[in-house]
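Presented below is the structure to which this report refers.
Every protein chain except one is present and positioned as in the full complex.
Note that the chains take the letters A and B in the order they are written out, and that residue 1 is the start of every chain.
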Amino acid sequence: MKLVFALQARGISKSFFGYPALSNVDLDIRRGEVHGLVGENGAGKSTLMKILAGVYAKDSGFVRLNGEEVDFSHPVQAYKAGISTVFQEFNLIAERTVAENIFLGREPRVHGFVSRREMTRRTEALFDTLGVDSINPAVRVRQLSVAQQQIVEIAKALSYEPRIISMDEPTSALADHEVELLYGIISRLTARGVSILYVSHRMREIFDLCDRITVLKDGQLVATHDAAELTEQELVRLMVGRSLSALFPPVAPGTTVGEVALELEHAGNGLVDDVSLVLRRGEIVGMAGLQGSGRTEVLEGISGAAPFTRGFLRLNGERALIRRPKQAIRKGIAHITEDRKATGLTLNQSVMDNALAVIRSTQPSKAGKARHRANQLFLELELAARGPDQEIKFLSGGNQQKVVLAKWLLAEPRIILLDEPTRGIDVGARHALYSVIRSLAAAGHAILMVSSELPEVIGMADRILVMKDGRLAAELPLGSSEEAILQAASGVSASEVAA
Amino acid sequence: MRASTALGSAPRIFSSTTTIVYLVFFVVLLLSTVIAASAGRSFFTQGNISVLLTSTTVLGFVSIGQTLVILVGSLDLSVPFLVSIASVLSAGVMAGQSANMASGIATALITTTLIGLVNGLLVGFVKINGFIATLSVGLIVSGYLFSNYRGSTGKAAPALASLGEASIGFVPVMTIIMFLCLVATVALLAKTRVGLHIYAVGGDPAVARMSGIHNAVPIIVTHSLSGLFAGIAGLVIVARLGVGSPGVGEQGGYDLLSIAAVVLGGAVLAGGRGSLWGSLGGILIFATLDSVMGIMQLNPYLKDVVRGLIIIMAVAVYARSSIPRTTFRFPVASEGRRASVSTARGEL
């Protein structure tokens, strides 16, 4: 009997450090179908994919591949069993050739020696299967374009003769004509009976490619539908549609939107271009956009971490030149970065040392007095820590973020740039942080908040800027819907959705 | 938008680092000839070429091993002490008897290879930083050397000594052996799985692991080979000097010189990129400089000053000009990597 399903997953659950990322998710993939996997950031798509790929071990549930139960503890096991994955992260060695990358770890040998000829021949055969002839197997991956590297990844996935290939946002860095090429490759693969698990944010692609679509939300399965049964609007509604509840505190009393604190005019550098925006005192401006759309880079441009090279920046109406973080800090700009552990904290130092980092670097003479003020701030922020000497790595994410906030507030900034302020922070602690952000606005700070979580942007921001491909794509007013933001960010025009 | 910047491939000129190394070598050679000529001396005398090739040989052996170790992303600072211990052990066992030549060579090479293996285990399994692990092992070896030997010791077997003096044309036999070892190692890197994995582990350990490679294996292999080649370098010294000496490796400064030659040859210290041919070019550059300093009868101590300055300048130039090692396929890949470590949700 021929099985209909290439893969059946049942009751998959996974949590990280007690925080559930997936709970009880089912997934069926038919032979030769393109199966879309969609959901917001944090919905659990990548976690599910990585479990299928053997990168993470699942906590519970089972996976059947062609009717046989499988359990992977290493990515190579998944490859060998017939699930290949094209990860979103770079998974090739830049200094090695295309052929070497594809056959890394299982290079073909003749008489005990690696046969480059055989490797090249097989690589060319793989490219033939994909209908690609523009890539020389002997060239280094570093010299390939982004799209070509993507094809090499797919060829590598295909070289394991998989039954299923999962692809995580495969088009996020491709130009339109390159996406067409990918479409062609996918249809060739499915014609050979290979199933594709396709993760994407882009509605157009999902509907162009997928036969069926599974929607995840908050780590749970929402539904699996035939693509033909759904419209884009219905799909977006399935993905979002969550009550904002009481998570977001109301605007703090006494908050008034005042004069312009910061103004960007056609600002740009190698990463973003033509960004013009205005921040006013007392205002929280949200910034949304897909991963890689340039949100973080706008903040880094303002704060001098990756300075702008074009356009103007005005502070309180006066032109300012910011080349280094120190200059930005002295001009009253605070930049709370996205990745606390990598760029926000010195993990081996104490709570107090972290809190005083900015003041020690920029106004060392005030560092002594700042200690007292830091303690006050910690009490105001209701920091849960043993005391100033505790090493910060032992604090929870929410408390670490409070220390980061305190570090910047000690420098008395007027403009606060927040990048994913609640990432990795549990719900209870989030609410506290939102209240803090509200009260900062009430105190007259101008706040620019980048977030991947649309409810957060909608719930907190007075205005929402949407980035796409390194440029500002839209400015949406208070009360905009998640649908509107997603459409602006992913490039589906409003008229298309309305139609 | 950012995708398009990443689309542009690296400028052609950088893709053949080795060519640049040899261009630099020829420029240095040309300048040396001019300098020698301006002082009324000739650079290209048979004697001088022989001296140049001889000084290439010892550093050459050490640098073959050092190249391997650097390619895998580690370092070997124990080489000077391995050179020394090979010299005293082989000269001691041979004691001037040709009959003992084989056992002398075997004793020396087995010892240095085993010490290299220990280096490899410390780096690959215990995961101590390669620099500090090999430095510590080197210190232990040096403690043994200076506790058991005072000044020169033993005597080379006559057969070994005559091999050290033998040459075909003006090319010393030892140089030819070094060249053959280099070719064999080139083949190892290009034609065996472990060779390809050396590059892979040095280039990106996480990707190598994802592809099912046991990263410790290439690390251990390269460190063991580095021990072996340092041992051979010690034998070459014994062949030339006729005796072993506990301080001969340190005096040669082979740790710094070999690292410098490898870096000068276009390898990246972080691993994954470089070639033995490049390293050979780096060695030739150093040998030429040494040789011209010899012709100009520069004080040997001042030679060290020049060497030190050249090493710093060379590494500084390479550190500046080398293109970013990792190209990110996705604009967010770098963020994603970092985030995936820090985000409790494990979701990008």
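The rule we apply is simple: contacts are C-beta pairs under 8 Å (C-beta built on N, C-alpha and C of every residue); 3 or more make two chains touch, one makes a residue touch a chain.
Definition applied: contacts and distances are computed from a predicted model.
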For the complex's missing chain, which UniProt name, "ChrR-like anti-ECFsigma factor", "Autoinducer 2 import system permease protein LsrD", "PEP-utilising enzyme mobile domain-containing protein" or "Indolepyruvate oxidoreductase subunit IorA"?
"Autoinducer 2 import system permease protein LsrD"
As a test of the contact rule: which chains in view would the missing one touch?
A, B
Of A:Gly219, A:Gly268 or A:Pro325, which one is in contact with the hidden chain?
A:Pro325
Specify the residue from the set B:Val28, B:Ile64, B:Val88 or B:Val123 that touches the hidden chain.
B:Val123
Candidates A:Asn399, A:Thr422 or A:Ser490 - the one touching the absent chain:
A:Asn399
Pick out the residues on chain B that sit against the missing chain.
72-75, 122-124, 126-133, 135-144, 146-147, 201-202, 205-206, 209-210, 215, 219, 253, 255-256, 259-260, 263, 269-271, 299, 301-309, 311-312, 315-316, 319-320, 337, 341, 346
Touching residues on chain A - with respect to the absent chain
14-17, 50, 54-57, 59, 73-75, 303, 305, 324-326, 329-330, 335, 337, 342-349, 353, 356-358, 360-362, 364, 367, 375, 378-379, 382-390, 394-396, 399, 407, 411
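Here is the rule we use: only the chains that are shown with their structure count from here on.
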In whole angstrom, the CA-centroid distance of chain A from chain B equals 42
Residues of chain B touching chain A in their complex?
1-10, 15, 190-193, 195-197, 199-200, 203-204, 207-208, 210-213, 272-273, 325-333, 335-348
Okay, in this complex, where on chain A does chain B touch?
14, 16-17, 19, 21, 41-47, 50, 55-56, 74-76, 88-96, 100, 104-107, 109, 112-114, 116, 140-147, 149-150, 153, 169, 172-175, 270-273, 291-292, 294, 296, 338-343, 397, 423-424, 469-471
